[in-house]
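So, subunit A:
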Amino acid sequence: MNALAAFAEEFVKGKIRVVDLTQTLSPEFPNISLPPEMGQAWPFRIEEVSRYDERGPAWYWNNFSCGEHTGTHFDAPVHWISGKDLPNNATDSIPPERFIGPAFVLDCSPEAAKDADFLLTRQHILDWEKQHGRISPKSWVLMRTDWSKRHDPVEYQNYDEEGQHTPGPDVDAVQFLVAERDILGFGTESIGTDAGQAYHLRPPYPCHYYMHGAGRYGLQCLTNLDQLPPTGAVVFAAPLKIRNGSGSPLRVLALIHG
Partner candidate 1 sequence: MASAPVQRSLDRPKRKNPVLRTRLPTLPPAARSRVALGLTAAAALGRFELQQCGECGMVQYPPRESCQSCLSVNLIWKIQKPEGELLAQTVLHHSNDLFFRERLPWRLGLVKLDCGPTVVAHLHEAVEQRVRVRAMLDRAGQAVIAALPSKESSDMADDRQLREFTCDPKQRKVLVTDGKTGLGQALVKALAKAGADIIWVGHSEPWKKFAGFEDLQKLPQVTLLPLDVTDSKNVREAAAEIAGKVDILVNNAEHHRSSGIGNRQGVETARAEMDVNYFGLLRLAQEFGPAMRSRGADGKASAVAWVNLLSIYAHANFPPHGTFSASKAAAHSLAQCLRAEMRPAGVRVVNVFPGPIDDEWNQLLPPPKLAPDTLARGILGALREGVEDVYPGDVAQEWLARWRDNPKALERELSA
Partner candidate 2 sequence: MVLAAPVTVPYVRYSIRSAHWWLARAFSAVMKSSNLQKGEIDGLTVSSFTLAPDTAIGLTQHLGLSPRWLDHIPLGGASGVVALRRAARAVQAGDADVVACIAGDTNHVDSFRLTLANFSQFARDAVYPYGAGGPNASFAFLTAYYMQKHGAKREDFGKLCVAQRANALRFACSLFKKSLTMAEYLAARPIAEPLHLFDCVMPCAGAEAFLVLSEERAKKLKLPYARLLGTIERHNAFASDPVQMRAGWALDRDDLYRQAGVGAEDMDFVETYDDYPVISLMQLEDLGFCAKGEGPAFVRKHGFTWDGSFPLNTSGGQLSVGQAGAAGGFLGMVEAIRQLTGQADGRQVKSAKLGLVSGFGMINYDRGLGSGAAILGSSKA
């Protein structure tokens, strides 16, 4: 029996579980907010078309609107200026095999609980690898912070007069993961793969800058990372096939053993 058939058999038997890493799309879910004078991404909004009523007697359906970067979403390289000229850099041109990959889950939840501006460093990654093994190429690195457990939008967004305070990778960590681990992409539980105060790093927003500049991807607003093992999960993250899309909301699923 080939690997795929074996997988299918194990899956049907329930030996392989699915963990949903996706937040529900609803108008309440916090949306990215840029300074007022800039263009804004739409929050998720949904308008009923009919609900078994005079507008449509036997059916219920809605129209919805949102930005490409609303809710749990995928960032394509074309999203950032550093990736704008790369080949196959949009949601419709990324080779589909890139939408599946093993996941390495780095638990930073204790550090994030103490410091909302926690920055993941190269040293943190090397220390993690000492325990769990080397991060393999073409894989997702997911930064678990348990940020998704902040159900109050105010706490999730975590703003003060200086802006947003959420954890993320520092410049060196990103460069390391790209140059020395050849990863597929970086995923976080907060809005943004970069830390909330990453505007003040040099360059600003290093995760976007270097990941997308190297033709890699991002995943944001993930949840249930605490249900994944540090290694061994396989993540399916296929964005909508939007022509020249910079990203899209999507369903991110992880397969784990048992």
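Candidates were picked such that all candidates are chains of the complex that A comes from, given by their letters.
Quick note on the criterion: contacts are C-beta pairs under 8 Å (C-beta built on N, C-alpha and C of every residue); 3 or more make two chains touch, one makes a residue touch a chain; residues count from 1.
Values in this document were obtained by computation on a predicted structure and should not be read as measured data.
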Inset, instruction - Of the candidates 1 or 2, report the single one touching subunit A in this complex. - result: 1
Inset, instruction - Name, in rising order, each residue of subunit A that touches candidate 1 in their complex. - result: 27-28, 30, 33, 36-37, 39-40, 43, 45-48, 153-154, 156-161
